[in-house]
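A single protein chain has been omitted from the complex, and every remaining protein chain is retained in its original position.
All chains are identified by letter, namely A, B and C, in their written order; residue positions are counted from 1 within each chain.
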Amino acid sequence: MPKRHSPRGRHRYWLTLAIALGLTVSGCGQQYVVLHPKGPVATSELNLLILASVAMALVIIPVWMLFAYTLVRFRDNPRHEGVFVPKWQSSRLLEILLFVVPLIIVAVIAVPTVQKTYALDRLPPKKDPVVINVTSLDWKWLFQYPGQHIATVNYIEIPAGKPVLFELTADSPMNTFWIPQLGGMEYTMPGEVLPLWLEANKPGVYMGRSGQFSGTGFVHMVFSVKAVSSAAFNSWVQQVKTTAPGMSLATYHSIVKIGTMGHESFSSYPAGIFPTTTHGFTLTGSSPMKMP
Amino acid sequence: MSHIIAELFPPSTLRLFELIADVLIVLTTVSIVGVLTYTKKWVWLWREWLTSVDHKRIGIMYLIAALVMLFRGGVDALLLRTQLAFPNNHFLGPEHYDEIFTTHGTIMIFFMAMPFLFALFNVAVPLMIGARDVAFPRLNAVSFWLFAFGALLLNISFVIGGSPNAGWTAYPPLTELRFNPSVGENYYFLSLLIAGIGTTITGINFMVTILRMRAPGMTLMKMPMFVWTVLVTGALIIFAFPPLTVSLALTLFDRLFGSSFFTLGHGGMPMMFVNLFWLFGHPEVYIVVLPAFGIFSEVVPVFSDKKLYGYPIMVASVLAITVLSYGVWVHHFFTMGAGPGVNAFFGVSTMLIAIPTGVKIFNWVLTMWGGRIRFTVAMLWQLAFIPAFLIAGATGVLLATVPVDYQMHNSYFLIAHFHFALIGGTVFGVLSGMYYWWPKMFGYMLNERQGKVAFWLFFIGFLVTFVPQYMLGLEGMTRRMYTYPPGLGWSSLNLVSTIGAFTQGAGFLVIVYNVLWSMRYGERDLTGDPWNGRTLEWSIPSPAPEYNFAIVPVVHDRDAWWDMKQSGKSEAFKVKSSAIRPVHMPKRSAMPFLLGLSFFVVGFGMTFSWWVIAIIGGLGVLASLLYGAFDYDDFEELDPEVIRRTEAGLGRLQA
Amino acid sequence: MAHLSNQSHHAETPDHEDRIEIGSLTPHFQAHGFPWKQVLGYVASLLLTALAFVLVMNHVLPPTALIAVILVLAVLQAMLQLGVFMHLRESRGSAWQVIVLGLGFFMAAGLIIASVWIMMFKAGVS
Partner (left out) sequence: MSQAVRRYEETEQHLPIEFADYHESVKITGFWFFLATDLLLFASLFGTFAVMRFDFAQGATPAQLFHYGPLILETLLLLTSSFTCGLAIYQMRRNNQKGMLMWLIVTILLGMGFVGTEVHEFVSYVGMGATWHKSGFLSAFFTLVGTHGAHVTVGILWALTLVVQLVQRGITPRTSRKLFTFALYWHFLDIVWVFIFSFVYLSSMTGGRIA
């Protein structure tokens, strides 16, 4: 397993830089959710963002300066004086330079991009993650905890410090599942189940939303994520199991109906509403088709 | 009867602001119609314009249509921005908002950017390569009318039946009948299919024109840079539009004929639509930006008084961009989880495009280096493009960084990226080209002072609109939200952005004023070469005569006209009376107009599943095509005497 | 190069660059005697087709290999049609269609292969 995080020291250095950047640009604020990660995935993505931004700044700022200088120095004046080389149109050295430097910068971004793309695709080798099956519906989020056999709508609780594996699908038009402070988004699509793992570093409440338009109620596809200690998580599960109502197939069908919903929890859910095989998935979700 | 009316005018079409805009357009049309009737110019309009196959006329019609559509799409943008100015705003409801961003995106890309570019293709390319017309003049008119009637079809959706409302990308299953039973999406698919046929023909037409009709001596490596970019744009079009056609047609089949391509059940596979759409969609963004690059490569040398720096490298990078741009489409759906192998491959291929693009940027700066820069309006748009496009490109590279895209996808960061590219690249480019070639099109100049006011308003407004949107993206605001609650930190940035949008609107109004004022008072261009140009279009009078070149020029140098002026041969370019020969000219034809109209009827009928109407339209299509097939009388030899008289009238005949 | 246009006449002298480039790909074309080329092309195409059918009908190879073989046969057949019946290399001036069609085939293959690749998805959850 390759190291997924950069050494602490450099990490903090970049973070400070980011914060300084954020501060100067727009005034500091926690509202820059992407810049204030609360988990390893989001942090890793932010680090890459910063690396790439710095690399881009190294290109852009010199070019801007060169450009501004050119405009001032070579502007036409009434007496047409100054350097004037109307036929100058090539310079081998310059051309090689202008090709090689961007190539290097692209390489500097591309190599970690490839590394991280692979790394973030793999669950960290910590033992058994919490699995949450996510189904996007019009216009609400249905969460099932197959390990705990409970279900919730529009909110989840997760244990902090432990990876959570989300398995994403849809019984509706597409959406994306996004909790900016924990990490990037992934699509929920009918007929496919996509995995996404995230983790919260410490307890807190994080906003989640959909990033893919799915109709008039799409803005209401927000959910909250409450990260709590493992113990608190277990007792929450127990509480849901004992106090919440069960979900029958009829309840599920009423949830599927178009409309928005508040937070709900259920002590059980009917079998088979989350697909185990993909393709040929039916709308009701109740009779997933076998791949031939 | 009443049910037909209810179907045609459901409540959702009664939308105040759209109506205002449409009323404005209708009023303009009516007043034009009135003036025409009053001055008995109907016949003139039909004979000289609607049935014209002259590339210069077609170019001007494209230009007018594009400006109208820029207004239309711009009004949409202002409505969007007004709704988003404050949290929990109730200016537009969700249904209305969804329809507006959809039409805004669709109109701006397909019915503003593309026709604006085609306007400039038509106006400039044949003149730049010393040709009498394009390769297929009649098909050129067909392209235009398919575009125009396609645009009309989309535009009537606001008034009749209901608008599309699922974004310009129209992902199923949201666009499937089950979730979207109104006819709006039918309008979207059909209008784009119809316009798409026209676009494909344009692509072929200009490729063939450029490859087969250059003046003698103009080898490929002596072609003006703009011509090169049009050539590769043609290649992009002919390879990119078929996937679009297929993606649109298949969804339409699902909707109208009950197939199961992208449906929720029956083994439908919505992601295949996404795949096909972006197989087109990514090349499309280069289709709209490469010609803009070409325009800059013409404008910069002229106003720097200097040869284009690094022409061969420019050509090479254009070709590289073309080829690469086919291999990157997955970057629009990294987050659809095709796996790390796929994502890494397409992430890296996307980044590679930065290199040839960068080469072009450097070359423009180096072209100015050591020149004498004149800050005309055409040049100002170019100068604004460079810093803006650098930001667009840099943020594009951030988006190509796969894990970063997981956080940025569909956020306002993306919205800001592509407006920087589309406005900073394409819109600045076409406006630069419009100011540059205006005298060649109309024979008079646009007022420079007014043009500069418009430029500064638009440019500053543009920055004020879209820079805050990058920050909104980092704050987690996603696109296509009709409203947002307070307390997320989004409010003030949104307000700033809205103010910027209205500033752009003001800039646009000044452009309109600039055009109208100059029509009356603008300085006439008597020389045909007002900018001290370098390419062949400046060697002939403004506006160009019907036959373009009395005598086809012979090219010896890359900057052909510049070379003639430098070597003192421009006088010799005056026409020798005895050298004038008859010119093979295409004849005007009603077929293109009627074909477009028939397609419109087909589209309208299919939208409502009124098959009788659709079949009538189909018969019209067939009849037009048959007429075209059996019409052998479609060109004439222009009498040398006419040419002699015209040239003499322009003072261009050698004694 | 001389100033061609000065003595230019519409029907006779090159008005267009490609007419000067001509000779780069001259048409080979035969109009006398028996159309051997066409007949041989037809026979060859029948043979290729028959081969594909026979291979599949008798399942001579494992499926994957079989599919590969018939695709190769299809490509050969396409080249045959292009060469024999479509006179691919004939043109007046440079044979631009060779380049454009070549690119087209390349893109078409890329489109199909890449689409299948993309749609295979991650194999489950790791």
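A few points about this structure:
What we mean here is this: contacts are C-beta pairs under 8 Å (C-beta built on N, C-alpha and C of every residue); 3 or more make two chains touch, one makes a residue touch a chain.
As the structure is a computational prediction, the values presented were derived from the model and not from experiment.
Among B:Leu92, B:Ile129 or B:Ile238, only B:Ile238 touches the chain that is left out of the view.
Across B:Ser163, B:Asn205 or B:Asn363, the residue that sits in touch with the chain not pictured is B:Asn205. Mapped onto chain B, contacts with the missing chain fall at residues 135-136, 200, 203-205, 207-208, 211-213, 238-239, 241-243, 245-247, 250, 253-254, 257-261, 265-269, 272, 275-276, 279, 584, 626, 629-630, 632, 635.
One chain of the complex is left out; on chain C, the residues touching it are 1-2, 4, 14-16, 19-23, 26-27, 29, 31-32, 35, 38-39, 41-42, 45-46, 49, 52-53, 56-57, 59, 62-64, 66-67, 70-71, 73-74, 77-78, 81-82, 84-86, 90-93, 96-97, 100-101, 103-105, 107-109, 111-112, 115-116, 119-120.
Criterion: only the chains that are shown with their structure count from here on.
Farthest chain from chain C, judged by C-alpha centroids: A. Put simply, the C-alpha centre of chain B and that of chain C have 33 angstrom between them. The set of chain B residues touching two or more other chains comprises 269, 271, 337, 339-340. Counting partner chains per residue, chain C shows two or more touched chains at residues 121-122. Taken in their complex, chain B has these residues touching chain C: 131, 207, 211-219, 235, 238-239, 243, 269, 271-272, 275, 279, 326-327, 330, 337-340, 342, 551-554, 576, 579, 581-584, 637. Those residues of chain C whose C-beta lies close enough to touch chain B in the complex are 1, 3-10, 14-21, 93-94, 96, 100, 103-104, 107, 110-111, 115, 117-123.
Residues of chain A that touch chain B in their complex: 22, 25-26, 29, 31-35, 42, 44-46, 48-49, 52-53, 56-57, 59-60, 63-64, 66-67, 70-71, 74-76, 80, 82-90, 94-95, 98-99, 102-103, 106, 109-110, 113-114, 116-118, 120-121, 138, 171-174, 176, 178, 180, 183-187, 189-192, 194-196, 207, 209-219, 279-283, 289.
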